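Removed: one protein chain of the complex. Kept in place: all other protein chains.
Here is chain A:
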Amino acid sequence: MAIEATKKLGLNVSQKNNMAVAELLSTATLVRQGAEARLYRTEFLGKPTIVKERFPKRYRHRALDEKLTHRRTVQEVRSILRCRKAGISVPVVYFVDYSTHCIFLEEFVGYSTVRDHITSVQRSKSSQDQNLEWLAQRIGQILAKMHDEDVIHGDLTTSNMLLKGGSEDQDSELVLLDFGLSYISVLPEDKGVDLYVLEKAFLSTHPNTEALFQKLLKSYIMSSKKSQVVMKKLDEVRVRGRKRSMVG
């Protein structure tokens, strides 16, 4: 029905897309409203799909908001495609609408975040480290592969990684998400900062996991061809926060 209407009004392609996307979203289910975007669940081309909609942020100056929203949509798609080509587990991109800043992504049904997984393992009284060591190893491996592709994620947290739900299966797929702050860089400094962001998010979200995170880094070092320089930079970035003279 929307398609006939748009034909009658003689709208151009992007306007047609706009209306089609809006109509689709009106029938979709809102899953979550994050800080950056709204996530909807729907079906697209017969497949379970998550639509990530970057909505306008009213507190920002309009020009800045448009620039940021557009740039992040583009960067996210670009980085996901680059990772896919390198064989890193990321969602498939089905469709992108640049006028509404919506990305249509593969939905991983029955997966939960690594954050939830770690929290539930820590809550259960069984020996945690053994149950999580394999996970730390896998995360280290996947990040090493990503950095070797010169993709900087920019927002690494355990909420941005998915695992097949409730699984002790150590072969299950680990998926990376949320590439909105990502960019391409060869600099070890940027890779070090990327790991630093994860370290802070990891340790502040999951208490008493310092040893586990060390295992993650060890796995990264073993899997990456350029890890020595990156680790050196990570040490530098860690100290920078503490060395800074805090005045005022």
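Points worth noting:
Simple rule for what comes next: a contact is a pair of C-beta atoms (placed from the backbone, for glycine too) under 8 Å apart; a residue touches a chain by one contact, two chains touch by 3 or more; residues count from 1.
Methods note: contacts and distances are computed from a predicted model.
Chain not shown in the complex: UniProt lists it as "N(6)-L-threonylcarbamoyladenine synthase", one of "N(6)-L-threonylcarbamoyladenine synthase", "Protein transport protein Sec24C", "Glutaredoxin-C13" or "DNA-directed RNA polymerases I and III subunit RPAC1". Considering the full assembly, A:T157 is the residue among A:T157, A:T209 or A:S224 that touches the omitted chain.
Touching the omitted chain from chain A are residues 34-35, 57-61, 63-64, 67-68, 154-157, 159, 181, 193-194, 197-198, 200-201, 204-205, 207, 237, 240-248.
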